[in-house]
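All protein chains but one are shown in place.
Letters A, B and C name the chains as they come in the text, with residue numbers starting at 1 for each one.
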Amino acid sequence: MDTPVSESSNNNRETLDSVVIRFAGDSGDGMQLAGTQFTQTTALAGNDLATFPDFPAEIRAPAGTTFGVSGFQIHFASHDVLTPGDAPDVLVAMNPAALKVNLSDVPKGGLIIINEGAFSSANLKKAGYTSNPLDDESLAPYRVLKIDISKLALAAVEHLGLGSKAALRTKNVWSLGLLYWMFDRDRSSTIRWLEAKFANKPDIAAANVAALNAGHAYGETAELPQGVGTYKVPKAELQPGEYRNITGNEALAWGLAAGGRLAGLPVLFGSYPITPASTVLHSLAKLKHFGVTTFQAEDEIAAICSAVGASFGGALGATASSGPGIALKGEALGLAIMTELPLVIFDIQRAGPSTGMPTKTEQSDLFQAVWGRNGDAPLCVLAPATPGECFHYAIEACRIATKYMTPVIVLSDGYIANGAAPWRIPSFDDMARFDVRFHSETEGFHPYLRDETTLARVWPKPGTPGLEHRIGGLEKGYSSGNISYDPDNHHKMTKVREAKILGIANDMPEQAVELGNDSGELAVVSWGSTFGSVNQAVRRARSEGLDVSHIHLRQMWPMPRNLGDLLRGFRKILVPELNNGQLYRVLRAEYLVPAQPLDKIAGMPFKVAEVLDGIREHLQA
Amino acid sequence: MDTPVSESSNNNRETLDSVVIRFAGDSGDGMQLAGTQFTQTTALAGNDLATFPDFPAEIRAPAGTTFGVSGFQIHFASHDVLTPGDAPDVLVAMNPAALKVNLSDVPKGGLIIINEGAFSSANLKKAGYTSNPLDDESLAPYRVLKIDISKLALAAVEHLGLGSKAALRTKNVWSLGLLYWMFDRDRSSTIRWLEAKFANKPDIAAANVAALNAGHAYGETAELPQGVGTYKVPKAELQPGEYRNITGNEALAWGLAAGGRLAGLPVLFGSYPITPASTVLHSLAKLKHFGVTTFQAEDEIAAICSAVGASFGGALGATASSGPGIALKGEALGLAIMTELPLVIFDIQRAGPSTGMPTKTEQSDLFQAVWGRNGDAPLCVLAPATPGECFHYAIEACRIATKYMTPVIVLSDGYIANGAAPWRIPSFDDMARFDVRFHSETEGFHPYLRDETTLARVWPKPGTPGLEHRIGGLEKGYSSGNISYDPDNHHKMTKVREAKILGIANDMPEQAVELGNDSGELAVVSWGSTFGSVNQAVRRARSEGLDVSHIHLRQMWPMPRNLGDLLRGFRKILVPELNNGQLYRVLRAEYLVPAQPLDKIAGMPFKVAEVLDGIREHLQA
Amino acid sequence: MPLDTPAKKLTKKDFTSDQEVRWCPGCGDYAILAAIQRALPEMGVTREKTVFVSGIGCSSRFPYYMNTYGFHTIHGRAPALATGLKLANPELDVWIITGDGDGLSIGGNHLMHLLRRNVDVQLLLFNNRIYGLTKGQYSPTSILGQRSPSTPMGSLDAPIQPALFALGAGARFVARGIDTVVKGLGDLFGEARAHHGTSFVEILQNCPVFNDGAWDGVTAREIASDTQLWVEHGKPLLFGKDKEKGLRIVDGGRRVEVVSVGKGGVPESEVAVHDETNRTLAFLLAQLQIPEHPMAFGVLYRDPMVAYDQAVVAQNEQAKAKHGDGDINALLRSGHTWTVE
Partner (left out) sequence: MPLDTPAKKLTKKDFTSDQEVRWCPGCGDYAILAAIQRALPEMGVTREKTVFVSGIGCSSRFPYYMNTYGFHTIHGRAPALATGLKLANPELDVWIITGDGDGLSIGGNHLMHLLRRNVDVQLLLFNNRIYGLTKGQYSPTSILGQRSPSTPMGSLDAPIQPALFALGAGARFVARGIDTVVKGLGDLFGEARAHHGTSFVEILQNCPVFNDGAWDGVTAREIASDTQLWVEHGKPLLFGKDKEKGLRIVDGGRRVEVVSVGKGGVPESEVAVHDETNRTLAFLLAQLQIPEHPMAFGVLYRDPMVAYDQAVVAQNEQAKAKHGDGDINALLRSGHTWTVE
């Protein structure tokens, strides 16, 4: 929470520039719901914002344990927001485990709102506390607001005569009400949402509304301790337009549907559930009326093979998975490369190796995407930076896949996949179509005839008389398309497969510099979901007078055609990544530039401060 | 065939320094047999030699077609031989297709021995000849010896009253006899071999011996045309010892059995057949009395999983495959990395991507081996240079896998796998044992206790009371071995997994320079099976006075600890590879040295001349 | 399933591609190829709507020799690929060609799911009880004790029985044929194609190079009438040169015994009658092995239900009927939005 900008606002509210709030509680406590509603309301209030939901690995972890804690962080401000914030200004801790897990992230002086009612000795024990932190000195460095939220919520809904379990479940909404009061939010959209959600259970709806109002009223009426005030965060200057919240996986799904439309093709999406990719399948399964067929395959191999089969048949085949599942798809990816069929693959990265930490984010599949197959097997790799960009890059993947007859991997990650961000909704009507034209000329036909410019082979659609042909994973003759073991031909075909992919760089934008000059002392080169924290860090470094530029890659392969020249304009190159050093190696291999890694392999996004420290250190080194 | 060294030998034989002979015929013509026998006999005669068998992709390709041609090339000399030779001095062409496929490789003036009897118009047509090359000018640039071998072989075995099909099958042995005469070889070992092979069919044995003798006699008695003489290649100076021929796959199999012995462990080899890896399984299946259990799994995933299960159980788990199969193993490799279990993987590379050209060699799985998995998943990668080295590196893989509790990939390829080379047999008794000690201490036990030096975790064997424990693919707590989602712990574990693998470099030799100085103008850096041609090329370049050194890598990951410094001592670095540029990128990524590629992606080994040209060009550039 | 029919009557030659056939001389695959090239024109299919999809193996080279659309995919994955193809383009007539290794070793799982889903394709499994292409290792259908390069002392794992497996997996059409019984094959192919859903056809195939005569005990011409029982729906289960032998079901349906029929034997009425819609009977028939029993051929089981691809199309249509043709602009604006001015 920044220092107050002024105090001259309504109701004596302090005006703040930006605030970070973290809701934390047991996974049964409804923290995700509270966070999502706060987000909606805050967006409506005109702030810019970013969020970070953090789930436990278990479906329903035993109540009260530290590994069952669920968190939702929101950062909102009167200016641009790029990250969910390093540290919470306000922590809402609904039980001892939530306090235990999150306390170390709260800066000294931060505000902690605690549900005292959950600090029973049983809960304290489950959380691994040997003494009650509310009774000792451990919270002294913070501003603490202890409230028996359980009891107050129960009281607020008592008149409705619900069972005590159901009644107690409203405590998340009660605390939401309190925060609405504290940050001057309007309750009405949440009330409408609750009434719609529980339309079939009017008493539950009423209870939640009552709790929300009660929490709000508590703020208005109760005497709050010293240091706990009320705040106002002015509207941000946002680009005008219609906005919505969108998660990365939703955006990928919608982008794929849109890409199919723009290509004039039906889409077949074959997938096998895996965290954190499953929700792409879930979203697409609802889009059957968009010409999207979804197929839950028996495994990842069948999933990608079904997509390859669909593309052979003249549809746009697509699939999605996460690291371990993508590993399984390697062999079939090779088939798509060899048969030069369009294919869209979403890799929602998670912490590895192996099963790793499935619910945690990471950027460690870059090598796998670019180089992880048998043989010389080039394809195109894209990496959106934000949930909203996922929509754009899913469409771009469809365009490139069909235009160049190639698989395209879109590298997302658990962080963008689940994180919702406000997104200015584009107009679909303004988007350029890229209708596919299937090959139709029977004269001189063979299946590996190539377009001279793109080097893409023709796409003949089964069902077309006169174009009957056979393809497969064996090497093809350049000028006949038949199986060929000719040594020179294999060399030539390997080179043409490479040239086709490298040529895609001519069809995509040059690399821009996000912040700073086109040359200088230090370029910080990031990719994917770390955009926000890296951009913030570079901004701060520049405000400290350091000569630092920010370059953010979205075209991972082929890389932007000007990238080598651009990088050579900097004396030093620092590559922050959520992995053990992958992009920095690719840059060195491609451009022979002295890129250095800055790694964080913790299943968590970078904090701005971590990147900033890395920049300072690197400049001193 | 070099120019005659002297003419003063026995029977007026010209003395030659080195000769390259290629046997070529239909796959039914027994060319591999003729080549192998010529090899045995030549080895006995004391020459050094190298061979290159080249099979058709089909099991039994239709007789007479060009894609059914089978070839076997042998290079033998009175000096060191490192490659099977660029171009044949002598081509034996048993039918029109064999002539058609191989003619372009024969240098002007080369000797071509042709089985005239097979040049029927039907065979000419099958080979795609429109006119008979024996009748036109196309063979004018060569020395040609036309013989109706079919007829002469039939005549030689007539007295045995075989069917004409069986009788005709002796024509390969007839031509072998002729070559034995021409190069002064002793027939007796082949006769013994034939008699043993056909012990159950004495008439076939007799027919073959008769044909062999008849071919030999033909040479002695027939008037041969101008320019066709008899030759002698003096013994080479070979290191004294007992020798045998060994193929790379045989050597891997035997090395694995030996490695199991040296570790004091039973071996479980789980594999699924695939060209060109299957023969490792075939060899090992015969070694049950060596404590080796072989398991033909239902697929590659089951194969590697069975090996991982075996290692968990306290045996040494191993598996083998080629590119597409290794791709399928990626996910399970990650499991072995995460659970830190020993595992030996042989990747016998073939031309890719996808199914590619299964019977052809290539080095295009380096990326896949080093980087081709989800997550940060480091392991050890070794690459023998010759069939004989396969034995040594299989043992080394066992040593490292068990000492460091890690998967080790041995990268071989189709060329070393099938190519037989004379190999000085080591004494097993001289080899250092590396007996595994399973963990036994129950006090303070957890499964991720590490050795301070190697960083390897302990290996507790199921069945041991008091060490009951659970492992799996989820991230482990550094100090408990239990599942951990702790962010810092994941960072620490990722780093310790990396450090463990990098530390292996301290346990392996420093990189030596094969030829030339330790620093200078140009280092040619090769790896794997290209050793021979690259070494020859560098030797020739040096003899031309060029400042070139040869560095041959066998430790692909971690790389030798002095490699960076060594490479930085050269102004230029050229990396010849049978792929589209993989090692050169790894070198740039690791050492930021200006390595440049020299690629050949033709399913064939380098010719010496190709590398030499590359060296010259690169020095000029 | 029949779709368009060609303008002019096609012949075997129309279905023969220009690629040289690259199987070993004498390979059973030749006969199967000829049988299908002959049978397709009979069925009145068009070349352009016909697709052959295969995995990897000698048998899987099949598509190259058919002058139709074809896809030679990767080992074991043809069923998965064909499923996607059929979902993308349900009007195509899709044939899957696989081997005992391709279909039952690496590809067993995809085969199982193809069968339970009941995708409308024909699957021909060439069972030579060996891995041909990789030079003769034993396969999941090899007999116990099979000697091969990977099992020099004989194999130890019990073979899978393809038809039994298919029934266990929920197949709705299970048939069996023999490479050399060309007429029988042609008929089976026609039945298979006519069936809506996955038609599973096992074909006993000889590999003269690596497993010569593996089926001789069943297929040799001299003994064929005693070792082969060709079943027909509604007909008694008779075999033998003069149909003088039959199968009687005993033990409350749990066992089958061979009986002599007619003079000196039992009356024909005691011989069981084939009911191709009964899965338990099919299970019984699929298990019959020489020498105790004849081996059963023909359509062992056929009990159609809706094909998966049809159901998918119908559900997609239903969604369209309900929501109208999807509107991307509306999708992007669905749920909660707000406007910044």
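What we mean here is this: a residue touches a chain if its C-beta (ideal position, glycine included) is under 8 Å from a C-beta of that chain, and two chains touch if they have at least 3 such contacts.
Fair warning: this is a prediction, and the values are worked out from it, not measured in the lab.
Partner chains of the missing chain, restricted to those shown and counted over the full complex, are A, B, C. Among A:S138, A:T230, A:Q296 or A:Q596, only A:Q296 touches the chain left out of the display. Checked against the hidden chain, the listed residues B:G473, B:P560, B:G581 or B:P605 yield one contact partner: B:G473.
For the chain missing from the display, the contacting residue among C:S260, C:Q289 or C:Q315 is C:Q315, taking the whole complex into account.
Remark: the omitted chain is touched by one listed residue; of B:S150, B:N245, B:T530 or B:S549 this is B:N245. From the options B:A257, B:M508, B:L553 or B:L567, the residue with contact to the unseen chain in the full assembly is B:A257. For subunit B, the residues touching the chain absent from view are 40, 43-44, 46, 189, 193, 238-245, 254, 257-258, 261, 266, 268, 270, 287-291, 293, 295, 297-299, 301-303, 305-315, 317, 331-332, 334-335, 339, 424-429, 461-474, 482-483. Where subunit C meets the missing chain, the touching residues are 105-109, 112-113, 116-118, 140, 153-154, 156-161, 164-170, 249, 251-255, 272, 275, 278-281, 283-284, 287, 305, 308, 311-312, 315, 318-319.
Where subunit A meets the missing chain, the touching residues are 58-63, 65, 67, 272-275, 278-279, 281-282, 285-286, 288, 294, 296, 298-300, 324, 354-355.
One rule holds for everything that comes next: only the chains that are shown with their structure count from here on.
Per-chain Cα centroids separate subunit B from subunit C by 40 Å. The distance from the centre of subunit A to the centre of subunit C, with each centre set as the mean of the Cα atoms, comes to 45 Å. Centre to centre, using the average C-alpha position, subunit A and subunit B are separated by 47 Å.
Listed for subunit A are residues 331, 334-335, 339, 472-474, each touching two or more other chains. Touching of two or more other chains is recorded for residues 56, 74 of subunit C.
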